Structure formats: structure tokens, C-alpha cells
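Note that one protein chain of the assembly has been removed; the remaining protein chains are unaltered in position.
So that you can tell them apart, the chains are marked A and B in the order they are listed, and the count of residues begins at 1 in each.
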Amino acid sequence: MEKQASEKNIVLEIEDLVVNYETDGVVVHAVNGVSLRLEKGKTLALVGETGAGKTTTALSILQLIQDPPGKIRGGSITMDGDALLTFSERQMESIRGDKVSMIFQDPMTSLNPVLTVGQQIAEVIQIHQKVSKAEAEQKAREMLELVGIDGGRAGEYPHQFSGGMKQRVVIAIALACNPTLLIADEPTTALDVTIQAQVLELMKELREKYQTSMIMITHDLGIVAETCDEVSIMYAGRIVEHGTLRDIFKETRHPYTVGLFNSLPNIKRRQEMLKPIKGLMPDPSNLPTGCSFHPRCDYAQAICSTRKPAQTFLSDTHFVECLAYESNTGVTITKKEG
Amino acid sequence: MAETLLEVKNLKKYFKTQKGLLHAVDDVSFTVDRGKTLGVVGESGCGKSTAGRTILRLLEPTSGQVFFEGKDIFSLSPQQMRAIRKDMQIIFQDPYASLNPRKTVGEIIGMPLVLNKLIPDPRKREQRVLELMETVGLAERFINTYPHELDGGRRQRIGIARAMAMEPKFIVCDEPVSALDVSIQAQILNLLTTLQKKLGLTYIFITHDLSVVNYFSDDIAVMYLGQLVEKASSERLFEKPMHPYTQALLSAIPVPDIDHKQERILLKGELASPINPKPGCRFAPRCNYVTDKCIGKTPELKEITPGHFVACTLV
Partner (left out) sequence: MSEQASALKKYKKRSQMAEVWLRFRKNKAAIFGLIIFTCILLVSIFADVLVDYETKVKQQDFMNRMASPSWEHPFGTDEFGRDILGRVVHGSRLSLAVGLGSVAFSLLLGGTLGAVAGYYGGRLDNLIMRIVDIFMAIPSTIMAITIMAALGASTFNLMLAIGISFIPTYARIMRSSVIGLRNTEFVEAAKAIGAKNSTIILTEILPNCMAPILVQITMSFAFGVLNVSTLSFIGLGISPPTPEWGNMLSTAREYLRDAPHMCFFPGMAIALTILSLNLLGDGLRDALDPKLKQ
């Protein structure tokens, strides 16, 4: 089923992705039918809590899920017209770091401690481009300058850099081959606030300059508001609400998304009790029937535990998976004051 | 005037490292009133956790004094110290690391009672443990489970129950919600608020998350590389931050509001570590307003309006 990828300039399209982790008869349903599309130059935020399936979704794009126990059980991932899930390991290797690259959460562990940062950047360039060693090293220095590090430090080792600087090096490696798609998995979680501000600013600049599409995985709605164009809210392996930044922040519809916003301490409303979502994330090896969120939902009705909600489009850009927005379900969301 | 519960005077804690003397906490003074919460904020390496642990004497101070209800706790003998620990407790950041993996929930919560021989009768002790579990919202059925079988939020509840077991007056909360998911974080913050209201607890709330600290604290102290740079009431600090570092820190928080576009003050450079620091303002190398006056002499903490202290030569 060849999709017309060129329409609207879609860079990445994921269709009904299902990923399980299977060990000793226990099946963890990490991703249960995720579909998303990303336009060129746009940034999509994947928001959710631990275990929502954000990272698994991202890793499936690069086929970096550890197998065993991880198994992609269904769906398709199309990038620039190529069906990535049919690719061999060899073909994937040529894509990783070239067309798609990834920034991981912890810069301390994603750099090799025994190679200089220059070597590590040059390595990526040499793998994917036909250049000499000297050329690659020259390019590596340029990349360092680009992320705000003096090119002369190319000969230094990762431990000689601070956390924020290391993350800049990681960004330089990720951008070295000018990828079409950049996946950033909580790129600033391990950094301090003032350093985070610097790194986010840098990523924004570089993305605008190179028109890179990006998937930003985060749990911080503040970062989302500042860096992203579209938002997908994930819960228990599904996208429960998706829309533009405005759709999600101003026209919040799904009870889970509402709950997420209410859980944040608000700088303006101090000394007021927070309104957390009750209960805990469901066990992904034993998901609730019907809507996965119903045990924690304030508006849940009997039907929520038996019927799976479908995507309901509220506008061209905004959809939600909640029975309250489907017709004749009897589920209603009564707005609380405020 | 409210009654002072805790007074910290010129507290210093230095660590010997291979590169020199690390001034983790360098001449910090402040007071906390009974029933109030002091938020201590700062980035990694600013000494906030070290300060919290030194106040409880989990680390021995280099110099300085800490008065708890008027008693200088650094002058107490080990026996006296053990007795006063009943009143001063700590909740740790990492609910994974702060619970002994070989003990059950019941054993962990009951341990302070056993150690201090508070409730010798095992049956009564068990009841007290169950009471504590109920207070922090842990179901009775978890009493014989091990921490690793539970999720982060529940583990943090165990840590809170353990701290509450001896009915302390004062608790140092060292980043108690940083390791938790947003929705769980809110549950724990609410629990801490409820406990404070019910039992009149006094908190020192250490965190790097400014939105949490603002929500939670009456006063906020901002630390930078071992020193206190600004202290004020929460409203005041967020409205009128005076120190250039506080201003930058506040502007760096990503705000989850798409209409609120605030000017961000980007700081130059990176956090250093305070090893053998030279006299002078430690923030000077990153400060956007640095002048010659900033170098050579460490700025003192001045009270510019009642209750608002700033350590900056420009103020």
C-alpha cells in the first residue's frame, strides 16, 4: 500500500503501530495502535508519563527495539515513501544517523568515553558520506562550532565536558549528516534549568536553519509549549489526544490531558490544593478493558469499561479518543468550575 | 512574630577533593519559623542537598551552628543526637535508593519505632505501622511486600511514612517529587501539604523545580555554588527577583502556557564547582551585569526590604 508521501510534504507516517515486549508468557503491550504523521520542518511532541510508550514508539522508527523481548507486531512506518519495517538490518544501518538520528536523555552515557568528541562526530560522517578522514574531521570541528563549542576542543574526551556541553556534542553528532528527522528523547531532563534553556534555544535555532523535522519526547508541558508545533498525548500505548499546540493547550478535551494540566503546580494559583489524577498508570501487561483510562477517569460510565473509544475528529487538526465525544454513548464531561 | 524553630548560622561544609577544597556550603545563614516551609532552590552542585543533610547532622559540618528549638545540635553527644533525631526527619529524592531492598514495607516503616524502642509491644507496633500507612495512603495489603514490587509514588509514600513514624516537628524534604511522574507528583505534594496542616510540621523543601517550590513554600532561598544569593517570601521573590541569577533562573522555567511568551534571560557559560573559590561573587563569570566591583570581595547578604535578602553588589 504505497502512500502518497509527497502530499502536504509528509516526512514520516506511522500507521497503527503495535509493539509488545514478550517474556515468559507475559506480554507487555507497550504500543497499541499508534498512528501519526509529521510534516517537513515541524516538531511533534510526544507527551506522556513513564510507561506510556513514547520511547518505544520512537525506537521502532529506527528499529532499535531490543529483540527479544521487543516485537513489532503490526502497523507500518513510512518515511519518504520507504516502508521502514520491511527494511533489512543493513538498510536500517544506512538510515540511522543519516536520515534519522536520535538524541538520548542522558548525555553522560550516550558518548563513548574512550574516543575524543571530534572522532565521534567524524565517525558518523565517515559512515554515511564518502569523505576522507581529514575532511570528516574538518566537518566535525565545524559541527562543534555550530553547537557553540570551540572547534579546538575536538581533541578532548567526553569527561572533559560538563553535562550541558556533552548534550551539545550529542546534538552535533545527531545533526552531522543533516538528517530529515531528529528524534529527541527527553533531551534536557538530565540538565539544569539554565542549561536546559541554552540547549533548547540551540535546538530551535538549528532546526529552523536546516528545516529538520523533529519528534520531541517529553513529560514537561512547559517545554512542549515553547518548542513544538503539534502535540500527541500518549496514555497506555495509544495517542489519546492529538492536535496543534493551540488545540491541546486551549481546547483541551481528553480527561487525561485535563488531568495532566491540573497536576502542574500553577505559578499564579498558589497555596491551592492540586487536582491530581487519581490512581496509577495501568500495568501494561494487564490493561483495563474498554478505554484504558476509565479506572482513573472522573467521568467514566459503565460503557467506558467495555467499549474502546475511536478517534473522534473535533476539527481538521484535533482528534480525541474518548467516548464522551462520540454520539449516543451517554458519557458526558461536566466542566468543573474554573 | 512567629516562633523560630530552626536557626542556621554561618554553616560551612567543605569536602576534600583531589583538585582542592570543595566549598559545598559556604557561610549560609537563615531561619525557619514553626509551621512554615522554606524552599531551597538551586541547580546541581549549589549545595542545597549538602546543606539539608548537614542541618540534620547526617554530615558533620566544617563550621557554623544550627539551633533547633534553641539547642545547638552540633554540640550534642551521639546519644543526645539520636534522641533529637525523633524531631528532625528527612525524605529523600530517590524512592528507589532510599529504601532497603531486603526489607518489607512493614519492616521499613516500623524500623524507627524498633530502633528507638518507642512501642515495644509488637502487636501495638504493627497497628501503628498500619495507621501510618493509612495516613500516607498506602493500602494495608502492601505491608509484606518489598519496595521493588511497588511503583515510584508508593515507594515515596513509604519514605514519608518512615519519616512520620516518630512524629517529628521538622522534616527536610530533599527533592521528594523530582523522580516522579507529573500526576503522581501532584498526589505526593498534596499529601505533604495535608500532613503539614494536620500536624503543624515545619519543612525545608529542597528542589530544582521552581514551579513546585513556589506552590509549596512560604519563603524561598536561592543558592548558587554553595552560597545563599537571595531569600524572600515566595510572592515577593517571583514578583520582584533582585539577584541577576534569580532573575535568569525564573525566566528559564518553561511555562506550560502558549500565550505567555516571556523574555528569556540566557546565561553565559556553565555551572562551575566551588573548588578553592577566590573571593568575589561566584556568579560573576556568568552574570550579564558584571562590573569590576563584583570581583575581589564576596557580596554580603543585605536585607533590602523587610524579609527580602540579596547578596549582590549591584543592589
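Keep in mind that, in the parts below, a residue touches a chain if its C-beta (ideal position, glycine included) is under 8 Å from a C-beta of that chain, and two chains touch if they have at least 3 such contacts.
For clarity, every value in this text was computed on a predicted model and none was experimentally measured.
Visitor: Among the chains included here, which ones are touched by the excluded chain in the whole complex?
Guide: Within the full complex, the chain left out of view touches B.
Visitor: Specify the residue from the set B:140, B:167 or B:235 that touches the hidden chain.
Guide: Here the residue in touch with the unshown chain is B:140.
Visitor: Considering the whole complex, which of B:47, B:61 or B:106 touches the chain not shown?
Guide: B:106
Visitor: Quick one: which of B:13, B:48 or B:162 touches the chain that's been left out?
Guide: That would be B:162, which touches the missing chain.
Visitor: Of the residues B:8, B:66 or B:90, I need the one that contacts the missing chain.
Guide: Going through B:8, B:66 or B:90 one by one, B:90 is the residue touching the chain not shown.
Visitor: By the contact criterion defined above, which parts of chain B meet the unshown chain? Give residue numbers in ascending order.
Guide: Listed in rising order, the touching residues are 53, 56, 58, 82-83, 85-86, 89-90, 92-94, 97-102, 104, 106, 111-112, 115-116, 123, 126-127, 130, 140-146, 148, 159, 162, 165-166.
By our rule, only the chains that are shown with their structure count from here on.
Visitor: Centroid from C-alpha atoms only, then distance chain A to chain B, rounded to Å. What do you get?
Guide: Comparing mean C-alpha positions, chain B is 32 Å from chain A.
Visitor: Using the touch definition up top, name the residues of chain A that touch chain B in the complex.
Guide: So the residues of chain A touching chain B come out as 49-50, 162-165, 192-198, 200-201, 219-226, 245-246, 249-250, 259-267, 270-271, 273-277, 280-281.
Visitor: Which chain B residues qualify as touching chain A in the complex?
Guide: 43-44, 151-154, 181-187, 189-190, 193, 208, 210-212, 214-216, 234-235, 238, 248-249, 251-258, 264, 266-267, 270-271
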